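Omission of a single protein chain aside, the complex is shown with its protein chains in their original locations.
Chain naming follows the written order as A and B, and within any one chain the residues start at number 1.
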Amino acid sequence: MTNEQIAQDLVSKFGEDKIYGIVENYGLLNVTTSVDTIVPLLHYLYQHPTFKFQFLTDLGGIHFPDAVGQELGVIYHLHSLENNVRLIIKLYVPIESPVVPTITKLYAAADWMEREAFDFYGILFEGHPNLKRILNTDDMDYHPMRKEYPMEDATRQDKIDALFGR
Amino acid sequence: MSDRTIKTVEAPQGLEGQGFFAAKLDDLVGLARANSLWPLPFATSCCGIEFMATMASHYDLARFGAERISFSARQADVLMVMGTIAKKMAPVVKQVYLQMAEPRWVMAVGACASSGGVFDTYSVLQGIDRIIPVDVYVPGCPPRPEQILDGFMQIQELAKTEQRRRRESPEYKALLNSYGIE
Partner (left out) sequence: MSDVALVSSPNVGIAKPEESKKYVNELTTLNLGPTHPATHGIFQNILTMDGETIIDSEQTVGYIHRAFEKIAERRPLYQITTLTDRMNYCSSPINNMGWHMTVEKLLGIEVPKRAQYMRVIMMELARIADHIICNSILAVDTGAMTGFLYVMQWRENIYEIYEELCGARLTTNMGRFGGMERDFSAEAIRKIKHFLSEFPKALREFESMVKRNRIFMDRTIGVGGISGERALNYGFTGPNLRAAGIDYDVRAMNPYSSYEDFEFDVPVGTTGDTYDRFLVRGEEMWQSLRIIQQAMDNLPEGPYHADAPHYYLPPKQEVYRNMEALIYHFKIVMGEIDAPVGEVYHSVEGGNGELGFYLVSDGGRTPYRLKFRRPCYIYYQAFPEMIKGSTLSDAIITMSSMNVIAGELDT
């Protein structure tokens, strides 16, 4: 089972307009898909007789402020333990309505991963049983991993210009 | 073990005569306190692991009269904050401090507890002295167990020399007030 076979199979199943951006990064197959395909795609890969992508390694968000209409992304890492093949699936959503269907019904592990992506990037996972902040305090009013927010603690006073002779 | 030597602490300055010994009450109380401090380890992350080493057989914190690790704040004398304190955690630290009975000392172990350390980020409290008064800072990331022991000895020194009325003094009240503690 090679990466090419997987890519071909997915394209023939879902069509070229749904599975695109097929690249191989350091031996790891990357595909991009659309929001409405992600759930059927993961289910398909889960029950595929030979592929058997039944392990969700990781899920995380990403932010590209310059990609208009596709600012926020979700990256799924799948692993077929039987074949020892990994697969990365990406999808992008606009920042105004970052709504992505949840996959917690398929993978229990996705619960906190999706909450983390919500906490960090504000991606809304539709159908998630308990979508609230996980790592940050509940009263935080922004999503800190978005590129426009600063990393530093705003209350620190020992980093003012005067102390550096500026 | 026959070659065991028992160490006793030195007696404070005082007047000794036949059958009596007179010294200042402050000194005696200080002496007793300093050698029976009960630490409350508030270990959150990496520095807590070094505390584990300090506590365990090799470094053995118990030699300094801290045999009993008090996990209950009510019976503890020294709050040892070890590790990063995130903003989410800050109210908990304060609560624990408030639950402790006077006299209480606070030791900030490690760069994170002292100043935020390498984590100058939106989620980390930049030093616990923003919420509670701190007596001894131990630098290091993490400090070696020897350093933690040294910090502990500094606390002992503070306890030994503390005026008995310090905790009732207006200065102390003002200090607590500046942290919003009544």
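Definition applied: contacts are C-beta pairs under 8 Å (C-beta built on N, C-alpha and C of every residue); 3 or more make two chains touch, one makes a residue touch a chain.
Everything numeric here is computed off the predicted structure, so don't read it as measured data.
A.B. asks: Could you tell which one of A:7, A:91, A:113 or A:131 touches the chain left off the display?
C.D. replies: Once the missing chain is taken into account, the touching residue is A:113.
A.B. asks: Among A:4, A:58 or A:126, single out the residue that touches the unshown chain.
C.D. replies: A:58
A.B. asks: Which parts of chain B face the unshown chain closely enough to count as touching?
C.D. replies: 42, 44-46, 49-50, 52-53, 56-58, 71, 83-86, 88-89, 92, 96, 118-119, 121-124, 141-142, 144
A.B. asks: Determine and list the chain A residues touching the chain excluded from the picture.
C.D. replies: On the chain A side, contact with the omitted chain comes from 13-15, 18, 25-26, 28, 30, 37, 39-41, 43-44, 46-47, 54-58, 60, 62-63, 75, 77, 81, 84, 86, 88, 104-109, 111-113, 116, 120, 133-137, 144-145, 151.
Note that only the chains that are shown with their structure count from here on.
A.B. asks: Could you pull out which chain B residues touch chain A in their complex?
C.D. replies: 87-88, 116, 120-124, 126
A.B. asks: State the interface residues of chain A toward chain B in the complex, per the touch definition above.
C.D. replies: 135-137, 144, 149-156, 159
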